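Note that this complex is displayed minus one protein chain, with the remaining chains in position.
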């Protein structure tokens, strides 16, 4: 932590800052510049980080306080240089594998779930998705089939041999969702629902954490830290678009987050181009772009008849569109793997892709 | 709902759109322009609004689809022209009363809670606040005293005669929080936690719904609609800053939301300048501005010794600062009430302050 | 234009709206719904669009006014279905060609410009870039070599046979820049400098218009409309990141803008991953992603010795890094061309890539 004193701060004010630091068992180290003094805090700052920053930032004579360590630890690449690879029913997420999660937005019935599952399994999906508990902006919209939907999803998994993922919306649903599904999804609106994060952290199943549409990458990693620190190291991150001033698309897909996250964290990164764009015809180009940027996979919505879908039909692919896209993604992925053996290294000498070097 | 066809759309494509509308029992009404046809959907669109919009928006020949009715109903001023006034323990929120909610960010112990309650009660607070369950960005930060904290809050209420407000973070906490507190607060990170919204909608106590830091005003009103449609009409809205590109302040306080909400909804509007600005010395000017803009009240954090606070100390006021500010707010409020008997009317002829006229 | 009346609007208020429309020589067409009347404006709205919208939006009884035609015309795909292809010194931008613009951020001297030009020409660049007039956030930073720099750029063009692009910052510079360079660049901070847009619109050379970092896609196309309506149809659009709340990257690269622009406009679209990310090691993955998303090319900064660059060194590539990236881009581009012969069509039946069909 670095405390920058104002140019007109008195020596007494600087002393008060030093005292405050020492009272926490830490060391205050001075850096005298030409115009002001800058005080570094040395020692194990982590346990008192936020409180100390808050306190120092309003002390007389203090111009600014800047943390130097990142607030997330277990999820950081620094603490864990090797890529995390998550294995579910023989399918691996991360480490050079291309993950394709596909299925309907909402599970609308047994037939449509099984039909969709077979179609996407036949054309390249590696994980089945389907919504049973649906978070909807309007209280008057279709809220999903609930447990009945979970059963159809589990049946689809048996039929195809593919693992499944579905959303859980509150702590009390965690057990039943974990019973029927292989991966638990935490949605964008619940990214900072800490009760839920703690609950899925204890569920014993991998968790996919979608980025909050208003959340920074740092907050996203802090939310992942909640899950990992609750005992569950198997977290997948999913970029799905952030909120900006642009209104032609529903959200702005932040693809730069993909290589950035590979630098900051060891967790695998999936991209959801369906929700970010909100338009069927934008899904394929953005999925290709995501894989070209180094994503470990993508998640898309597929429906037997998108025009009749009970939710998100406008962004769902038909079976044919999905098959065409999945084939294209695999080709791009194969090429990108060879193209990214490259001379580009990152600060701190961690390479994209994850192996540390010196 | 208005469907704008592309200039090069065929008559067959327009027919398909009309058929889709009629199949839902609605009427398609043509408006032929010089360059294109525009189709209006007439009838009771509400029950199929989202699905129909989704479907039409991706049909061949369709350029755009625009809804014309707002998706929230119970919370809208159109459906309920009179201001909602919420009465708790004899204190009224809304309808020209100035509400001042004050107390510590976190309840850190019995003594500090009671001391703070007495101080703020003596200098102008009308409602006591205090956090028992704390949503924290970091899993390693102080998470609140829980039920023990709730008991101190209830004791403070008895001591001062003031009603209380405290945050509830998950459905399973609703009962115990409702038992000890007069108003339930839903925090910014849970604004779209629909399980929680439904639960507080059934709790039988007024609810204060903070705006999600990434949420539009429309989404905020839709979240309020969840609560009201669950049976609870006593909802207070609280603006607390939104996320923007500006980094000098923690969030950007959206004060224009205040007069805008008075136009769109009948619910009272409170402003929280502490969280929006994140700095103690910005709290007073922004609280004054909020009341000048027509807010029904403000919520601030007060601490006996802000420098020793376990959370948010940098934005908490001392007792003296609070007393000074509360006095100023009351003076501004008295003046603004007389200044706002004015010639400014809004579209649809609903006046600021809320009584409809013609 | 669609006028939605309030549910409590009187018939007199609706009449006033109709009168206002008719006074402009337009037709008011009623659509009576169950709750309100919606009035469509028919006729040639364009000449009075903004004024009429403004006036109607504040008339008593009016709930909202929505335009149905887009405000840009000459730049729209509707008005000009075929892709615009821009040819400079035998190099084509658009229409399936991959454009790679490369060179130093600032031209720092003759030797470095010529050396860089030869290096990038040898490894895949199709257009040379180099800054002579530099817009700098700080008045104390290096502002470029000016006309001297332009001469080195022109010399580099002769040496390599490649066309050149450089930024012009004010109307009075247009002539001299046009004399020495093949393409004029308008920078992100000048996207709505209308005097400059009009001046480059009359310069007789192609223009590359960078997106304003705070500008919507619609405003960007309106800025292009200024250039085209001044007589210059040869406009290239360049996405370079927009400003959002995320601070880990300098800006958020909006790659979804690429396929979206191919739908909305016939102009070619280039992506600048250097300025958007601000980090050298993020340039290659985002350039690959841009091409995978369908971009017509990319623009990057290359420097003989980035660590000694006088501006933007942290985002400049070395010669080796550029060569590696250019090779990768060409491979991805070849693959994407074949992968995008696909079943994804867009609303209004305009295909990605641009040929209209029915």
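Annotations
Chains: A, B and C, in written order; residue numbering restarts at 1 for each.
Here, a residue touches a chain if its C-beta (ideal position, glycine included) is under 8 Å from a C-beta of that chain, and two chains touch if they have at least 3 such contacts.
A quick note: this is a predicted structure, and the numbers were derived from the prediction, not measured.
Of the candidate positions B:93, B:222, B:293 or B:309, contact with the hidden chain is made by B:293. Only one residue from C:43, C:124, C:146 or C:171 touches the chain missing from this view: C:171. Of the candidate positions B:217, B:267 or B:302, contact with the unshown chain belongs to B:217. On the side of chain A, the interface with the absent chain consists of residues 2, 4, 6-10, 13, 29, 31-36, 38, 40, 42-44, 57-64, 66, 68-69, 78, 81, 243-245, 247, 345, 347-349, 356, 358, using the contact rule stated above. One chain is missing from the display, and on chain C it is touched by residues 46-47, 49-51, 53-55, 57-59, 71, 135-141, 169-173, 189-190, 192-196, 198, 212-215, 219, 222, 225-226, 229-230, 243, 279-281, 306-314. Annotation for chain B: contacts to the undisplayed chain at residues 214, 216-218, 242, 244-249, 252-260, 263-264, 276-277, 280-286, 288-294, 320-321, 324, 328, 331-332, 335-336, 339-340, 342-347, 352.
The working rule: only the chains that are shown with their structure count from here on.
Among the other chains, B has the CA centre that is most remote from the centre of chain C. Here the spacing of chain A and chain C, counted between their Cα centres, is 30 Å. Centroid to centroid, with C-alpha atoms defining each point, chain A and chain B lie 27 Å apart. Among the residues of chain A, those in touch with two or more other chains are 214, 280-281.
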